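This is the structure I want to talk about, given as structure tokens.
Note that this complex is displayed minus one protein chain, with the remaining chains in position.
Let's turn to chain A:
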Amino acid sequence: MTQRLDAIRECLEGAVPGIMATCAADGTPNVAYLSQTEYVDGRHIALSYQFFNTTRRNILENPEARLIVTHPHTGERFRLRLRYLRTETAGPLFERMKAKLAGIASHTGMSGVFRLLGSDIYRVSEIERIPGAALAPPPPRASLLAALRAVSARIACCRELDLLFAETLAGLEAQFDIRHAMVLLLDGSGSRLYTIASRGYEASGVGSEIPLGQGVIGVAAREGTPIRIGYATLEYAYGRAIRAATEASGLADALETEIPLPGLADSASQLAVPIRAAGRLLGVLYVESPHNLRFGYDDEDALVALAGQLGAATLALQQASELQEEVLVPEPPPQSSAGRPVVVRHYAGDDSVFLDDDYLIKGVAGSIFWALVRDHVDTGRSTFSNRELRLDPRIRLPDLSDNLEARLILLRRRLNEREACVRLEKAGRGRLLLTASRPLTLVEAGQGGARADGAGC
């Protein structure tokens, strides 16, 4: 075998359907067109099992098969000798194929017809290039290795978490020509992801959430595997997924849609890559494009490598921020704030916070904000240390993996984007400065009744 399977992965993308021959125990041959072929590793491919058809019956009787795949640009054909090994009906490979198949079905008008029952895994024992003409391949769009190297270098220079995310997204645009991307982090509860940074959208969507298992992003996180689709499909559209989840869980989660997820209305190609470090999931790097089949196997490999770097850097910067010696800075003199007081309302049930009637944030970031403004109003303090926040019993950091630094980034961005009268700024290492341009009136709503703290600042 001279031809390597990984070198012809593009042929498995399905632009030209694969054709497969099997034969029954009595020798009767059967030919089938395949809507989906998936590269598994250098020696294995997976085919979609969608119907109990003759092919299925045959491979259960006689595992031998032959498959012809076609290069989408050169027209070169390769004949593979296959042997059926097993079928997977759950797990990363199955979920990857299920999402991709949903895109294929949608693109080919087969939604509702194509449905993945299993991923049939085959060992590839021979690959033969079929003699015949071939077109010249198109020049590569860019060297993905060079792009990866350049973005890696930018990542390695980052000393702050918010800068790390911004640089990664800027690098994706500059080096990979990926213009629509976001980073989402896993909530400490492990049940949802929240958007911490985005690029290429009208509204940043920072603070928007998506439940684990929903849409391309949620499935990538739940299964810990990249999910890549080449055509738009409603089945995995995250806007729809979010709405459905919200409706299913009733009013309690209505705030989840308060901050809309960023996203392209005409998204066609989507790729969600888990960000992992130290053996656990930190979040998801998500990219999309309005063009069909924009991301191939090589793009996926490059972004998986990049997500590895991003994960390691995220973890390192998070840990560094927690170990940082705080530098004491003097408390600034109290500043006078003027104008009509703004009502800061906190709901203890979900730690949601509203400034007048505008929703700001909920969850851990909400509890941080509430603790800060309480202290600010009660004691006149304006500077706070990360360390005291981390130890503050009022702030419910679910566990160590829910990073305070990331929550502060989220909170700071939300305040800036809302052009709120309260802002949080960095005040030296490990310290924060809270400023309020208007007097704050605090109202604790829910759980034992409202509590009003009228105070100027």
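Everything that follows uses one rule, which is that a residue touches a chain if its C-beta (ideal position, glycine included) is under 8 Å from a C-beta of that chain, and two chains touch if they have at least 3 such contacts; residues count from 1.
Keep in mind that, in the parts below, contacts and distances are computed from a predicted model.
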item: Name under which UniProt lists the unshown chain, selected from "Polar amino acid transport system permease protein", "ABC transporter ATP-binding protein", "Pyridoxamine 5'-phosphate oxidase putative domain-containing protein" or "Fluoride-specific ion channel FluC"; value: "Pyridoxamine 5'-phosphate oxidase putative domain-containing protein"
item: Hidden partner chain, touching residue among A:22, A:37, A:208 or A:289; value: A:22
item: Of A:44, A:79 or A:387, the one touching the omitted chain in the full complex; value: A:79
item: Hidden-chain contact residue, picked from the options A:68, A:273, A:302 or A:361; value: A:68
item: Candidates A:7, A:31 or A:391 - the one touching the absent chain; value: A:31
item: Missing-partner contacts on chain A, residue numbers; value: 16, 19-33, 35, 51, 53-54, 57, 62, 64-68, 70, 73-77, 79, 108, 110, 113-114, 130-135
